[in-house]
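For this view, one protein chain was removed and the others were kept in their places.
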Amino acid sequence: MLYDRELHEECGVFGVFNLANASELTYYGLHALQHRGQEGAGIVVSDGEKLNSVKNEGSVRFVFPESVLKKLQGNMAIGHVRYSTTGGGGILNVQPFLFRHGEGDFALCHNGNIVNSKELRRNLEMKGSIFQSSSDSEILAHLIKKDYRSTRLDALKEALIYLEGAFAFLVLTKDKLYAMRDRHGLRPLSIGKLDNGYVVTSETCALDAVGATFVRDIEPGEIVIIDNNGIYSDFYSRDTEDKICAMEYIYFSRPDSDLLGLNVHRSRKECGRILAREAAVEADIVIGVPDSSLSAASGYAEASKIPYEMGLIKNRYIGRTFIEPSQALREKGVKMKLSPVRSVIAGKRVILIDDSIVRGTTSKKIVEMLRQMGAAEIHMRIASPQIISPCFYGVDTSTYEELISAFHSVEEVRQLIGADSLAFLSMDGLKEALGNRDFCHACFTKHYPTHLYDLIENANKDGKF
Amino acid sequence: MLYDRELHEECGVFGVFNLANASELTYYGLHALQHRGQEGAGIVVSDGEKLNSVKNEGSVRFVFPESVLKKLQGNMAIGHVRYSTTGGGGILNVQPFLFRHGEGDFALCHNGNIVNSKELRRNLEMKGSIFQSSSDSEILAHLIKKDYRSTRLDALKEALIYLEGAFAFLVLTKDKLYAMRDRHGLRPLSIGKLDNGYVVTSETCALDAVGATFVRDIEPGEIVIIDNNGIYSDFYSRDTEDKICAMEYIYFSRPDSDLLGLNVHRSRKECGRILAREAAVEADIVIGVPDSSLSAASGYAEASKIPYEMGLIKNRYIGRTFIEPSQALREKGVKMKLSPVRSVIAGKRVILIDDSIVRGTTSKKIVEMLRQMGAAEIHMRIASPQIISPCFYGVDTSTYEELISAFHSVEEVRQLIGADSLAFLSMDGLKEALGNRDFCHACFTKHYPTHLYDLIENANKDGKF
Amino acid sequence: MLYDRELHEECGVFGVFNLANASELTYYGLHALQHRGQEGAGIVVSDGEKLNSVKNEGSVRFVFPESVLKKLQGNMAIGHVRYSTTGGGGILNVQPFLFRHGEGDFALCHNGNIVNSKELRRNLEMKGSIFQSSSDSEILAHLIKKDYRSTRLDALKEALIYLEGAFAFLVLTKDKLYAMRDRHGLRPLSIGKLDNGYVVTSETCALDAVGATFVRDIEPGEIVIIDNNGIYSDFYSRDTEDKICAMEYIYFSRPDSDLLGLNVHRSRKECGRILAREAAVEADIVIGVPDSSLSAASGYAEASKIPYEMGLIKNRYIGRTFIEPSQALREKGVKMKLSPVRSVIAGKRVILIDDSIVRGTTSKKIVEMLRQMGAAEIHMRIASPQIISPCFYGVDTSTYEELISAFHSVEEVRQLIGADSLAFLSMDGLKEALGNRDFCHACFTKHYPTHLYDLIENANKDGKF
Partner (left out) sequence: MLYDRELHEECGVFGVFNLANASELTYYGLHALQHRGQEGAGIVVSDGEKLNSVKNEGSVRFVFPESVLKKLQGNMAIGHVRYSTTGGGGILNVQPFLFRHGEGDFALCHNGNIVNSKELRRNLEMKGSIFQSSSDSEILAHLIKKDYRSTRLDALKEALIYLEGAFAFLVLTKDKLYAMRDRHGLRPLSIGKLDNGYVVTSETCALDAVGATFVRDIEPGEIVIIDNNGIYSDFYSRDTEDKICAMEYIYFSRPDSDLLGLNVHRSRKECGRILAREAAVEADIVIGVPDSSLSAASGYAEASKIPYEMGLIKNRYIGRTFIEPSQALREKGVKMKLSPVRSVIAGKRVILIDDSIVRGTTSKKIVEMLRQMGAAEIHMRIASPQIISPCFYGVDTSTYEELISAFHSVEEVRQLIGADSLAFLSMDGLKEALGNRDFCHACFTKHYPTHLYDLIENANKDGKF
């Protein structure tokens, strides 16, 4: 994918227990997870007595200038990066949420999406709860508090049973860190060790970034509790399965992350190799759409023995404050995010690798650009199957209407984007590339691992992500 | 008073109903109330369907650049300026608070202080409430929601009965504006008319700022409801009294505001006149501490026939980002906020008028500066009585230890600040200046209009303001 | 005057020699001179070896955050605040100018205006000079360098002879500070002592601000040289006179400054007293336009025995980023800079004191506001004579067309601004108020102390200031 990354996930989470400079480590951890969300960031730190919070709209380095980071003293912390705050209450939806409570303050943050949030919210409101954000994540806090007399862990376990959907939650109290994953295992969450402390993260790339060693992934349905006595495990449910989101491999995660022991770059490269086998075509060069499709492209090139070239360049200096070219300038050919390399492409039969097609609009633009640069033929190869159904678990695959493959055959899509040929990786090919393990492939197959609590047709229409 | 204004109040509120550009009017209204708080500002606007919120730490013009203000579309709004966010959760304590609720979103903001907040909070938490701020104001929201089945107005009336202390509250729903004042009338709140709409404000100076006409003050215990059918009045309590805070006249309010029909500048000037009568002294010039004591100084000068001079200049270009002089530079004489005018003061017997003495530290500094500039004699005259007891109603008069007059006689205070003579306005003098009306004078007399729910000695120690 | 201060001067300068933290002292000095220009600020510091510079558009505190100020190490410095950079090359016209030269770097800054700058510039260009700014001040640098072989002091003296007009110049080399004033004495420049070092400043208020003691004013035509051997005096011309700009007393300078031994507040108050004598009228209250007319108003009140009231309030929280009300809102009555106090004004016969009238537009607005607030009569009294001719010496009194009194009688002006009566201070009154000393009154009398090098009619039309 490209341009503004057509797919979006909600968040990344990162937690630290018993390490000096917990907020700094969280800063570097969140920085390594920045690709999971650039629109909001926050850290809550505990010094053993009090929880302090800083959060704001913007990227990690924007939200935390040095003077601000310094104020967050303590050796426990949780942090969060968020994909989007548009249409969602702005700063109020930025996490972690910090709750002040006579029995002990606590903070929580969340990656994923709760599918029965409307029902839970309505129910909680009936019992007197009021909400300050439109975020799903606030629901857990209210659920925890409802049963006031039990222990925190019991409260957590009971609360989680009510939640259906995808989640990786971190909860921080003044002296404990809780980390939990939904019983379907949809969102990743891993534990690492650093000196005498622990680190919890959405992706393992953040472990390397802070110098921590990978310990293990948290299991579906598991609650890991870390306090001064050590690290414990409990389960809120034993009815679990291991259906991690396939898109984490295909698109979201950083190539240097390992998910359930499988490296992301490797899995992408393998997708490319299998794609070359499944959908061979005669051509002069293989090029990938930077950055996320480069691994698949090099896999395709290797398997097909066709040279891998750098045919598209991504400008590295794009940022939020960049001025978009006007329509008039765009028509003249002004481009700023992605540049085709004329001398590489001109006169060549090109195999163009992309990781996925959502709406198809950017694919169309790239094909056009390559034609203008003189490509003789353009054979588009997609390193994942057709996306035919929306996601309800924290990926912004929009509504049906926005999924080009939901209503169009491969041949129709080919015509719409203007390529000379088009092929997608098969579901079997994807399974093979992911080591034949189980995973969630609802967007490719409509087999949702959870009940949906609403008509698919209405799903995701409130733009609440 | 001077320098950083030794006294601080919590807030100012401003509301608009049925006027185009409601958020812009609120912006100019809050700007006119900026002296009531510079550390946080927020606006919630309703377009008849949805409530939108922007708030942040900083002054009105900092929080609302043009691009941000433009986003707040609608013809109803409430806004808030806040004195301090230090020690209070930062952005999370900035108002208005916006609550998302299935039965209808609502927003609220507050000027004042609730004296039984701890008790109410504890009680609400027992029933399952969780809080996101340490602000008193969030309590009202939870109280309203507790009784879910009644009408909003009934819920409000019932909720307000639980609150003891000082408050002026504004509540905004998608189509209604509620404005209410505590039953003791401690904090001001006035209504104005503009075209076909209404404006509600902490001080009348904000009515003039937006071109509105004064209608009337809201009465103690009253709830004013404004909706598309017009304006209504109800009372949550009939057990009321009219004890507006004397400090609003003496120090807080802008000179161009009228409180209960009495102009602030006029009342200050009258304090000065009566002080001249009560505490005459032979001298060459009368000078006031800018800005709030200039009215009293000119009153004293007029009554005493001693010339009024500009003996102290306040630098207008101070701001949050200004670098404070180091201790070394300060000892050399570097000053940036207040400059004595040497050629006005040198060799003169000076009557120095200030509106009040809290800790006495700044009075001491000013007396020292005047001596260095060659004043022959310095006669300090304070245009209000001695502050002997802390405030619990939204004025930051700190704890007992910080009130110089709580433990020291007038003569002792004189020696501590180094003046040649010192006199305070009498309580009778203050009453006369305020037109012999009733008002809260607890800080001068310890006669608190409400129960305090705690030992005075512990009061205000949590820095929660 | 008011609102945006209708009159503008170019600059203020401040220099420090042989004092630790020279840049910090300059920062506080410039801060005290900030009223002389808010649109640009700069400091050049010498550590004895090298000159370092920071300058930018904006106010002193904006241009010099703490991190920036810290970088300017050394014990010699010069600094500058500038009124306007609009239409003048932006940052390039901000001073001080720093010149890199094999024979020794030097920096210079300037308050005033050179009347033969066009001729000098043309001449220098013919000889090969190129200019990077449109500022007059760069000319001196080129003149100094033209005669390469003489000593720096001889070069300065020779160069200054070419300059006609108003100037106070500071020049800093790595180990010397030069301060010089034009031979007519149009712009002020004073020396102070602090510990073992010296301070030079446009106004004495900045001496008090940094704790320095006034030594003496620099004389017209004098060059003061300060180096490690002490302080020296020389003159570039003996054909001198002492014609300081009257507007420095009337409007520009801070009330706590003394110019040639005469305090600014005192001289303004005296103007008010004499005006009361010259233009008495029966009325209920005297009010002044804040801030610069308050001294004159209190003088008028004292002399006339009519009470001095606070009838106009200036909002202190205005700043560059403030959003101006739209025309529609302004028509509704939204105002943000100046508020009339209704309860003070309503029903009263008001004497309104202002320091001067330039275009008359703001006087008209104030009179209108007072009428709307119910003033019974409005008698405008101006504490200086009519401005009938432009200034060429660094005051932005625009072109003839913009001077209401250049083409209108007092009665015509009265009608235009809508007052019930209008009177100006007489020239004799002004002379008396200024202690019968000599001064430049060209704007009141057209008697210019220098040759003008151009038709008055064309003067100042290029907005080049």
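Order of writing sets the chain letters: A, B and C. Residues in each chain are counted from 1.
Going forward, a contact is a pair of C-beta atoms (placed from the backbone, for glycine too) under 8 Å apart; a residue touches a chain by one contact, two chains touch by 3 or more.
The structure presented is a predicted model; accordingly, all values stated were derived computationally and were not measured.
Contacts of the undrawn chain with the visible chains, over the full complex, involve A, C.
Among the residues C:Ser133, C:Ser237, C:Gln372 or C:Thr399, only C:Ser133 touches the chain that is left out of the figure. Per the touch definition above, the residue from A:Gly48, A:Gly102, A:Gly211 or A:Gly435 contacting the chain not shown is A:Gly211. Listed here are the subunit C residues that touch the chain not shown: 53-54, 56, 89-92, 97-103, 121-122, 125-134, 141-142, 145-146, 148. Even with one chain removed from view, subunit A keeps its contact list with that chain: residues 21, 24-25, 27-28, 31-32, 34-35, 38, 59-62, 64-66, 69, 194-195, 205, 208-212, 254-256, 258, 263, 265-266, 269, 291, 294-295, 298, 302, 307-310, 313, 315-317, 319, 321-323, 325-326, 328-329, 332-336, 339-344.
The definition used in the following text is that only the chains that are shown with their structure count from here on.
Counting steps between touching chains, the shortest path from subunit A to subunit C takes 2. At the subunit A-subunit B interface, residue numbers used by both copies make up over half of all numbers present, so the two copies contact each other through mostly the same positions.
Rounded to whole angstrom, the centroid-to-centroid distance between subunit A and subunit C, based on C-alpha atoms, equals 59 Å. For the pair subunit B and subunit C, the distance between mean C-alpha positions equals 36 Å. Multi-chain contact residues of subunit C (touching two or more other chains) are absent.
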